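Note that one protein chain is taken out, while the other chains of the complex remain in position.
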Amino acid sequence: MIIVLKPGATEKEIDHVMDRIKELGLTPHLSKGQERSIIGVIGDDRLIANQPFRAIPGVEDVVPILAPWKLAGREFKKADTIVDVSGVKVGGKKLAIMAGPCAVEKKELTVGIAQEVKAAGASILRGGAYKPRTSPYAFQGLGNEGLDFLAEAKKATGLPVVSEILDPRDIEFFLAKTDIIQIGARNMQNFELLKEVGAYDKPVLLKRGLSATIKEWLMAAEYIMSRGNKNVMLCERGIRTFESQYRNTLDLSAVPALKELSHLPVIVDPSHATGKWAMVAPLAKAAVAAGADGLLIEVHSNPECALCDGEESLKPAKFKELMKDLKKIAEAVGREL
Amino acid sequence: MIIVLKPGATEKEIDHVMDRIKELGLTPHLSKGQERSIIGVIGDDRLIANQPFRAIPGVEDVVPILAPWKLAGREFKKADTIVDVSGVKVGGKKLAIMAGPCAVEKKELTVGIAQEVKAAGASILRGGAYKPRTSPYAFQGLGNEGLDFLAEAKKATGLPVVSEILDPRDIEFFLAKTDIIQIGARNMQNFELLKEVGAYDKPVLLKRGLSATIKEWLMAAEYIMSRGNKNVMLCERGIRTFESQYRNTLDLSAVPALKELSHLPVIVDPSHATGKWAMVAPLAKAAVAAGADGLLIEVHSNPECALCDGEESLKPAKFKELMKDLKKIAEAVGREL
Amino acid sequence: MIIVLKPGATEKEIDHVMDRIKELGLTPHLSKGQERSIIGVIGDDRLIANQPFRAIPGVEDVVPILAPWKLAGREFKKADTIVDVSGVKVGGKKLAIMAGPCAVEKKELTVGIAQEVKAAGASILRGGAYKPRTSPYAFQGLGNEGLDFLAEAKKATGLPVVSEILDPRDIEFFLAKTDIIQIGARNMQNFELLKEVGAYDKPVLLKRGLSATIKEWLMAAEYIMSRGNKNVMLCERGIRTFESQYRNTLDLSAVPALKELSHLPVIVDPSHATGKWAMVAPLAKAAVAAGADGLLIEVHSNPECALCDGEESLKPAKFKELMKDLKKIAEAVGREL
Partner (left out) sequence: MIIVLKPGATEKEIDHVMDRIKELGLTPHLSKGQERSIIGVIGDDRLIANQPFRAIPGVEDVVPILAPWKLAGREFKKADTIVDVSGVKVGGKKLAIMAGPCAVEKKELTVGIAQEVKAAGASILRGGAYKPRTSPYAFQGLGNEGLDFLAEAKKATGLPVVSEILDPRDIEFFLAKTDIIQIGARNMQNFELLKEVGAYDKPVLLKRGLSATIKEWLMAAEYIMSRGNKNVMLCERGIRTFESQYRNTLDLSAVPALKELSHLPVIVDPSHATGKWAMVAPLAKAAVAAGADGLLIEVHSNPECALCDGEESLKPAKFKELMKDLKKIAEAVGREL
């Protein structure tokens, strides 16, 4: 950590900062510059990252040098993490395609869609049972019954299931009936929920918050991992910007950036990012070309009657077509579908 | 609601859209334009706001005409809401100043700060017992014991207490020991938590999410109010932008905008918005000038040793000085302190 | 255009709005709703888009229905525009790869890089002679002499040349010595410069502004096209967001969105978007997979000594390798390199 002093910092102020650093068990190194003096602090940045050095008179700025995460970082673990989802490997050479309806509606519909996405080559079934909706008057999901329908679909197809948790009090249902617990964008910094899913070894799909930086996202992963659960997958799903032509702005730069900073698998969700089914295919292909380890794609057999997000859902035939194109892109970047 | 059709929409497509609208119990009115045709939909927009009309072939766009909220809106209730916080009125002519430490640390310190902010004219004590921290390695708050210290401070000073809840499982502690339950920025769309606090009539301070639009924020208020709790206060605390000179960008335009759209009281938190104590005073004054009903300000007797956010805390003497200036601004805009 | 009236709009107010519309030569259609009344305006939206209807008492909102552009839109011209750049076609099946140094430095260096990018398969040479730099103390480019060096490189390799103009007073130099005039991000709404390049038929590469919406960008293209120059190419180069892990956030959703809204070719610049050479290759591949018509890539034979943006430049060997990978992606999406 580097502490930058104000141009007019007095000797007394500087001594006080030096003392404060020593009190914390660290070693300060003062370098006097022509216009600014700085103090280098040797020791574990993370221990002092939350100390309010900027509140001390004479201090202008504090510049951290070390990344604030540990377990989620590439430095801590060089090799790519491969998460085993009930037999399906996520993070290796083979891409993981997670597909299905935004919200689980009826049992037969859910099983039907599961069969179609499996036939097209998907390896994991997605479906929302508890739905976080902007409006309290919108369909809130079937809840626990929805998880049962997903379990039926798994029985019928063998596809492992991913579904989103909203409330820590529902954890037992999710442990019993899903293969991946999804933390949605709106809950990326719901730290109590992160701690809850961190207490088990059930795989977690951690979506990026609407305006979360890469750093905050990795720190959210760190919350889960520091509780013991190492099976974390990151999911880019678009960030909030000024552009209103599509629902969110898919940030594909996050894929190579995460691959450098972290060892965790990176999944991309082009459906929620764009909110428009016609944009899903080009961005799904782009995500694979950028190096993503998998995709989360909404598929619905009758989008115009879907109870949630029908506007961004692909019909099964379109999904099948996309899977063929993705196979070619995957091969072009040395991956498999 | 207006449904805008694509330029080349066929008769068959248009008929299908018209049928779909009638199925939903609403009345469509088709207007054929030179370049685009549109369908006006008479009836309650809110019932159909979540129907995926954009998924229907021939539809280009859907334009809502009614605001998506009801209970939180000025149209529903013309008069300003005044929330009674254990005798302190929030939303009337007199401004509500909520002050205290970011995090509750020790009993004596908490009581001491409470006495100082009371002496300076604050009417409510703020203090965090459960702290949402970006890093799992940072101080997470004293939890329930922190609420006890706040209760002690209330006993000593008579100041009602506001503190942030993170987990719906803690609701009983908050009902018993606080006067206002705060929903923090990171939980503004933690809908399960909103539903939980909506089930009681305990006043709620609802902070704006880091990248929440005014609409989403009012919809979060609607979640609480639609469960029965009408005692909601909104708190602007800065939004996330590209600017990195200060922690967040305080959005004071939200104050007059909310005053027009809603009847709920509006509080401003300049401390978290800026993250720098030297910027708190000018922005606190600006907030009052813009029409805010109150302020949330961090005060700590020894900021450089604070366990959380010391960099943005005012010392009691500075706070006292600020209160004097605020009195003048309040009078200049026809309010009282 | 739809004019939404306030809930309490009086008859007199409504009549006044109706009269105002008729004065403008348009036809108003009033629809009275349960909570809100609206007025549909038949006629060319574009004529009235700038009328201050919101300033009229009783008006709550104005919702445009038609896109504000004409010449740049897909409705105006269905077929993809293919721009002929001195024989190189941009916008057709074959991708256009524009590569070269950020800034032109020395004649030999420029010719050398041109020969290397040509050997690797690039079809157009990029190079900055006039450089827009954030700091007045940074290298500002060689100016007109730089354009001469580019002309030399063109003579040696046959590659057409693209370079950025900053000042309308330099137009003659650019007409004489370049094949494409680039309008940089910072000048996307420098309307006088747009009008100037619109007066000729020299191809223009119009970069997206740092925080320009798709609409504003197409309106900037409309400025050029409405002056007579139809040879416009759009270039996505990253937008400004809160994320600081990379210089800008490359918005690849813009590619399919523009392909739907407009007939103009779309180029992507992953070098400026990321500011980091190691991120250029994955995002270049993603851009082609998303449907881009070409790429703008910085190549420098000695990046660590480059006078501008060396940090994002690929060495010729890396560029050659990338071209091989791009060939595979191009084929996977039915394009050629």
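Each chain gets a letter, A, B and C, in the order it is written, and its residues are counted from 1.
One rule holds for everything that comes next: a residue touches a chain if its C-beta (ideal position, glycine included) is under 8 Å from a C-beta of that chain, and two chains touch if they have at least 3 such contacts.
No experiment lies behind these values; they were computed from the predicted model shown.
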Discussion item. Among C:138, C:176, C:199 or C:317, which one touches the chain that has been omitted from the display?
Written reply: C:138
Worksheet, complete the sentence: Given B:63, B:82, B:151 or B:329, the correct residue touching the omitted chain is B:329
Discussion item. Using the document's contact rule, name the residues of chain B that touch the chain not shown here.
Written reply: 211, 213-215, 239, 241-246, 249-257, 260, 273-274, 278-279, 282-283, 285-291, 325, 328-329, 331-333
Worksheet entry | Residues from chain C at the interface with the omitted partner, ascending | 20, 46-47, 49-50, 52-56, 68, 132-139, 166-169, 186-187, 189-192, 209-211, 216, 219, 222-223, 226-227, 240, 276-277, 303-311, 313
Worksheet item: Residues on chain A that touch the omitted chain in the whole complex?
Response: 2, 4, 7, 29, 31, 33-36, 38, 40, 42-44, 63, 65-66, 75, 211, 240-242, 244
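Methods note: only the chains that are shown with their structure count from here on.
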Response to the item:
By Cα-centroid distance to the whole-protein Cα centroid, the innermost chain is A
Item to complete: Starting from the mean Cα coordinates of chain B and chain C, work out the distance between those two points in Å.
Response: 38
Item to complete: Can you check how far apart chain A and chain B are, centre to centre, with Cα atoms defining each centre and the answer in Å?
Response: 26
Worksheet item: For chain A and chain C, what's the span in angstrom between their mean Cα positions?
Response: 31
Worksheet item: Going by the touch rule set out above, which residues of chain C reach two or more other chains?
Response: 211, 241-242, 244
